[in-house]
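Working notes for the structure below.
Of the protein chains in this complex, all but one are displayed in their positions.
Chain nomenclature is as follows: A, B and C, assigned in order of appearance, with residue numbering initiated at 1 for each chain independently.
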């Protein structure tokens, strides 16, 4: 793709509302049940939902994970059976077999269509069987892929305690992160360390990240004197953070607009709108924004960012001046595009399943700013893209790299187009300064590999005629 | 094979001194290094010896067992190198890497031919490096397969202490078996238990058996009030049994004639000549003979034997009136033939690599008696059989089962002849009352399997013409 | 409602899509919410398919739900007809959209007015039938549609092929080793002098379906897919079919003998006995393996078999009859066809289990403690937990069931592959056990010495905890690189901060 240097312009949004492929939002179960160790997820849906989790999500390898299907049968659909009694039977069995601290009900398209009143049933059953029940409508009628997590966190936000339990406050570290960080230290040390923090209104972060990334981001903020009071979700449901009115909150992922809204409207917190901590540029901007809101002067971030960029040079030289095309899958597209453009790539089109321009405002601004600074054309952002049309555009544009869902990668590769699965960015550890390298490790892999293969003359592996 | 009922006659011995196949006597390393847990076996020989142990003995699966080759190279053969210095270098390395309680040198055909003076070098090196060295000439010029164990045990017999260490005698159970049996009991119980034993001259058993079989036979004798003072070999070299002049000894395997002689001539013990404890008949005869020599009246052996026989009926009915042919491999042939004849089989020929008529006298007598009682012809015993001739005889005789070495089994099966590897009897637990079942499990396996296959018409799987 | 941790068969629309996308130049429109189109992912990922899966989701979202989906569905059908010119467009709902009780038949009628190709609504009840049944029905529906059409147009050929010929029915995309089985069946037919008239649905053109009746007989190798079609062709066109799965030496011979009988009844004069004999005894190595010493040592060992009807039945017979292995339990998840299963296996095993509940099967395995399992991926995991080796013999499919190398289950090469599977299942397990038996004697220290050459550095508790969270397969590397970094910079204690600094600096 040869780049005609255009004059930078404002962001251009389109909405194709086409037939595009992405994973079902119930996917979030696959990572959330691992993240929240004392949880159990019950997906209330059909064989179609269950087979998806089992076979397409690749969680087939787990014989008995802490999630299950409540598989709706003909009697459930035709409303011959009593929903409450059925759910009670299943939840009692789960209680008996696993005894989790929380059961998360994942509603699906089917429960929407048959209008099953999960929000009504949940509290009744919770009271009757004595296990907290969280109800999330992670259905494909309203949401795409990663937004499933948004529905769960938004629902879970209601379960966070309003005030810190006063009695225990000193005896025991309620918050999982700080007890993790203080693991093995004497109490005096911990108390002493408190003084390293600046005095500020408590801050709660939201978004499900693997534990090492949680630690990493918490430490980055600690370096600036910012104390993270808690994360939503926590490692255990029993350790959900306290959220009092007036606390600050900040998200780490671009697909959490509903959770952000819930925290603002229902829990009366103040949202810090920042770019997301993906890439050294995003991470720096995220920390700076948090610091600025908390009225703290950030220290050494510029040097830090510069050092990280310098350490990425070996990867960056592989993609500089190359072009990338996002088909749209996991809602991380804007942040990734912004980072890759900062790395020197150009980007013609960013497909994205859903675009909340308000929640992503800071990120969109940074994208525009980045394009201007790097002197590349501002991409078109296509919401709900039509995959068929996109493929025609890819044939025309011949981008050096296409970031796409799992259904399209092999066929595009067979046609000589480099691809990377977007879903890998969902599962990899990509947040913060130190993980920027991992994003590039993933993004450059097809280029490194296919450069190698190019010499072998295996560019296109499809025939016009049917294969023998 | 239809059996013409012949009149029983005396045993008929032949010696073909032909070209027969059996394993090399260094094989014993494979089980002895496992049996004696603090040992290290060093086989002093050529690549031929090493490759045998590695590939043919099937010990290929162990990456680093407690044995190794001292591989003779051209300089060793041409005597350009100093044997003592070379062996010292290797043994020091073994000491450094593994620090065993004993290093057993296994001499081979090559050390015989180049007349390496292992017996002379051993004591010198032992004194210099401070690790006991046992030297055994397990070479194929003089011995066959299982006789390798005989050479090692005969050499090890010299290392057994002459008198029990008096100081420690009460403090600590020196003997491995009794400490095994008394494991975890209070001392009073042990003392009290001593009274269960009759008073008799100490008895030491010889022959390497897996630990559960050692326990089993020791318990069988205990039931009769016979106390086993020790086993040669013991589980650890440091726990070799005390052997005083005048002790009784008894062997558990038919291939230990050299060990028996050493114990008699060098250690002045009295050998109890008995059939071997293989099969309920042999086990009973063995116990009876030991009791009789120790002047103890055995209790309940007849009922015991009868009960075992009754429990074997499901297997015995599969082989009753069938015929077996021994090609000769591991020297267990006489005992196995005697047991199988007692089970109702007939046997035309017993090939055997080596026949010590004196050491096996009681077993041979029992064989003859068994044939007479069962009314079957007495087998011809062929020492050092010629395998080619045997195969011609097998074609003529069409026995129902051929017990043979590993080289002949598949070709015989392909010609519709049922076979069982003799080597399996070497490695299986076949001694004592309770293990009789395991012998029949092995012996009947080809019959059970091939009965099944016969209906499928896959009797012969070789063509006159070359296969496609 | 049913509490389900695992499913053996997929939902109905997967079966329909397997048929539709197996045909050449047929496109499917799936009327479904976002995310239900994961069939495309499975095909692309598991089969490493080079082409785009010819399935398009006509997405049902909140707006569509409010407005009704007729317009969108019809638009998508006619659009796809123009874009790709398929011979046929198959419309299918999923479990979810089928609840809407829309008149999809009417959508199809409306759409087909504007399309060049044919349009068909897959006629399956999504709550009564599973993937396998739906596939069988959709294949039958498609075949009947084109034969009826040809009849109406008077284009049905009336003659038979000159030489004996066969239709192989039931080869489809995402089927368990289907591609290799098909290759092997074609080879077998060639060796028997039988022409392959059509293979359906995989790679077939719907235009050629009208030629099906020209074959002398139909071969249905899989019990699960093709029987309805074969029955239909028998009742409508009097075509005989052979439904003996040619798996294992005995059943392959029985299948060939049945073929001989069927074609000789139509005037051929073939005698396949010599071929069978030669293959059995000298070409295939399986019969010889059964007789060899290796297999002798498997005699009487206990095995559990579980899978779909086709494979569980075949494996049970092979293990019991050809290898003398003791099948303590044979089971299937094809509940809808359980009578046939019982009839086939009952004389070859101690116990029969018909169930779709994986916990029940897991418990049965734990109870029997077999030496080996032959089952699905699910049983393989049960086996891993119980330390029992498991050979995978049946779907649900997994990427390992799409090997690149040639691995049929059927025909004579199939018998070889199965012999290897059986042998390796038992003996690889055996190797672990041998290592365990002698484990205490096999010193492990020496060789592992090379890994951690005694560290001069200490890790504080936080860092140790963090290290523990790193996946095992990279942990060693991270540890080493971090220590190297710390050593170079003179840190004596590794803290979390040092760890992250190391990661930034050297990518540890």
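One rule holds in what follows: a residue touches a chain if its C-beta (ideal position, glycine included) is under 8 Å from a C-beta of that chain, and two chains touch if they have at least 3 such contacts.
Note that the coordinates shown come from a computational prediction; the quantities given were computed from them, not determined experimentally.
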Next on the checklist: Quick check: which displayed chains does the absent chain contact?
Outcome noted: A, B, C
Checklist entry - Which residue, B:308, B:371 or B:430, contacts the hidden chain when the whole complex is considered? => result B:308
Checklist outcome for this item: Answer key for B:72, B:156, B:364 or B:402 versus the chain not shown reads B:72
Checklist outcome for this item: Which of B:90, B:129, B:374 or B:428 touches the missing chain? It is B:90
Item to check | Selected from B:11, B:81 or B:271 as touching the chain missing from the view | outcome: B:81
Next on the checklist: For a quick check of understanding: of B:32, B:364 or B:406, which residue touches the chain that isn't displayed?
Outcome noted: B:406
Item to check | Touch criterion as defined above, residue of B:22, B:39, B:418 or B:452 at the omitted chain | outcome: B:22
Next on the checklist: On chain B, where is the contact patch with the chain that was removed from view?
Outcome noted: 19-27, 44-48, 50-52, 54-56, 60-65, 68-74, 76-77, 81, 86-87, 89-90, 93-94, 108-110, 113-114, 139-145, 180-181, 183-185, 211-212, 215-216, 219, 307-308, 311, 353, 388, 391, 405-411, 414, 433-434, 437, 461-462, 466
Next on the checklist: List every residue of chain C that touches the chain not included in the displayed model.
Outcome noted: 45, 48, 50, 285-286, 288-289, 292-294, 359, 362-367, 369, 371, 382, 385-387, 399-400, 403-407, 413, 416-417, 419-420, 423-424, 427, 429, 433, 436-437, 444, 446-451, 471-473, 476-477, 480
Checklist entry - Since one chain has been left out of the picture, which residues of chain A touch it in the full complex? => result 33-34, 37, 61-66, 97-98, 409-410, 413-414, 419, 421, 445-446, 448-450, 452-453, 456, 458, 460-461, 463, 467-468
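By definition in this document, only the chains that are shown with their structure count from here on.
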Checklist entry - Given which chains touch which, is the overall layout a line, a ring, a star, complete, or other? => result line
Checklist outcome for this item: When centres are defined as mean Cα positions, the distance from chain B to chain C in whole Å is 51
Item to check | Approximate Å spacing (C-alpha centroids) for the pair chain A, chain B | outcome: 67
Next on the checklist: Show the residues in chain B shared as contacts by 2 or more other chains, in ascending order.
Outcome noted: none
